[in-house]
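Just one protein chain is left out here, and the rest sit where they should.
Per-chain numbering from 1; labels A and B assigned in written order.
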Amino acid sequence: MFVDRLQRLGANTIQTVAGLGRATLMLMGAVFGKPDVRKGFPLLIKQLYVVGVLSLLIIVVSGLFIGMVLGLQGYTVLVKFGAEGMLGPLVALSLLRELGPVVTALLFAGRAGSALTAEIGLMKATEQISSMEMMAVDPLRRIIAPRFWAGVISMPLLAVVFTAVGILGGHLVGVDWLGVDAGSYWSAMQANVDLYQDVFNGIIKSIVFAFVVMAIALHKGFDAVPTSEGIAKATTETVVTASLAVLAFDFVLTALMFGG
Amino acid sequence: MERILSDLMVDIQNLTFSRGERLIYDGMSMQVKRGQVTAIMGPSGIGKTTLLKLIGGQLKPERGDILYQGRSIPKMSRAELYQTRKSMSMLFQSGALFSEMTVFDNVAFPIREHTKLPETLIRTMVLMKLEAVGLRGARDLMPSELSGGMARRAALARAIALDPELIMYDEPFAGQDPISMGIVVKLIRELNNALGLTSIVVSHDVPEVMSIADYVYVVAEKHVIGEGTPEQLRQHASPLVQQFLKGEADGAVPFHFKAAPYADELMELL
Partner (left out) sequence: MNTRKIEIAVGCFVAIAIGAFLILALKVANTGFAGSGETYTLYADFENIGGLKTRSPIKVGGVVVGRVASIELDKTFYTPRVRLEISKQYDNFPETSSVVILTSGLLGEQYLGIQPGFIDETVHILQDGDVIEDTRSAMVLEELIGQFLFNRN
């Protein structure tokens, strides 16, 4: 009984480590593979469109709503202390440091990550990847690498857009609706937000999240069992694993950046 | 067997391969001669596709060797393998056209990847290949807009885009209506003759294979159980070969999956 459990633990560990190893190898192949600018660049642009531009709408809408909610919630608390002038920094700092990068990464995992897993899983199921290999074209370079880099480029851009829209959303509710002074909204924000400490750290966070989400999404797709159940399972796993990984990495990064 | 080395395109020697716990090939050997259509037949699920992937170097055998034009595929480095694959080509069962590109771009794909030819020349080449399979008019369609038979013909055009020396067909007749089947049979034979290709056809469609193959291997139970020209095979002594060729339900390959005696199992319930 106990030995059985132990054995299962061992088997799971080996499986996990092997999976991580495969993911790392794949990532290495995709990232450090010799890039071919002439053929690679159009592919990158196409993927930037699929991964980045098509995610823009959901990012803008969510950013606006989250900023508005922050403005409303922050106001009701701050007004009790007569400190509604601090609404600007509250909205800006929560978005810049946490919500911008994290929520963008979660939405990105749900929208682009799952789509990538399904797409690559389907390519595998319909033998497109195999046939590319047989045509002596490396699928890591041709399929994985452009998607990976498009994700890594898109995510910080989307996070920045999300944050900016969120701050405007907070302005919309706090200033235009609830009557916080516009001048103090912006000036208190400027007094409390630091370009390096807050803005750049937020962007660094979102670059790290991009690596994590893309690595998970592409690996799950590439490793998917090429059947319809296998792809469905891989897609779900992408969203779950990527979201958890983002939250875990967020804690580590927050501790490193703001904890000390 | 006294064959001249250069006469052999693919030489499989004592191939042993297993997938997980399941042994698929146990010391199997076969030869594919240059310029011929060699067919590999056998019941479903004996790993015929696996064999093509072994020849293509996508899988590695446990024991034995696979020689392609005298050079060992499993022992090649990755770069050598990729170089070698440029001279072979494979037609997958589903066609495996890239779903994001038009038919034209699909056929142009290997040319664009491996050559630096100007776009006008690529256009000419692609149109020639599409003309050969009769799909010149469908060049701007997406793969999802093609019927199964058309998709396979488009994939065939892509497979011959770089004029390979060896072309491997994975179940080219499966799931085709009689007309498309006839077209594919005609194309395989014609391409083989016109382009001087060597073809390997993996299939379980007996009449079609018998009509185009120069040499046939029947594979079952991890071994080659019969080989020869279609004529020789029809005269083959093995009951297994005869059962397969005639499509009989019961015989050397039993109708029933391996099970405990029927009566015993019925009694257990009582």
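Note that contacts are C-beta pairs under 8 Å (C-beta built on N, C-alpha and C of every residue); 3 or more make two chains touch, one makes a residue touch a chain.
Just so you know, these numbers come straight off a predicted model, no measurement behind them.
The undisplayed chain touches these shown chains across the complete complex, A. Although one chain is not drawn, the whole complex shows that of A:161, A:231 or A:253 it is A:161 that touches it. Although one chain is not drawn, the whole complex shows that of A:90, A:123 or A:189 it is A:189 that touches it. Not every partner is drawn; the one left out touches chain A at residues 42, 45-46, 48-49, 52-53, 56, 92, 96, 154, 157-158, 160-161, 163-165, 167, 186, 189-196, 198-199.
Methods note: only the chains that are shown with their structure count from here on.
Chain A and chain B have Cα centroids separated by 43 Å. Interface residues of chain A, counted against chain B in their complex, comprise 39, 122-123, 126-128, 130-138, 142. Those residues of chain B that touch chain A in the complex are listed here as 53, 56, 58, 82-83, 85-86, 88-90, 92-94, 96-99, 109-110, 112-114, 155.
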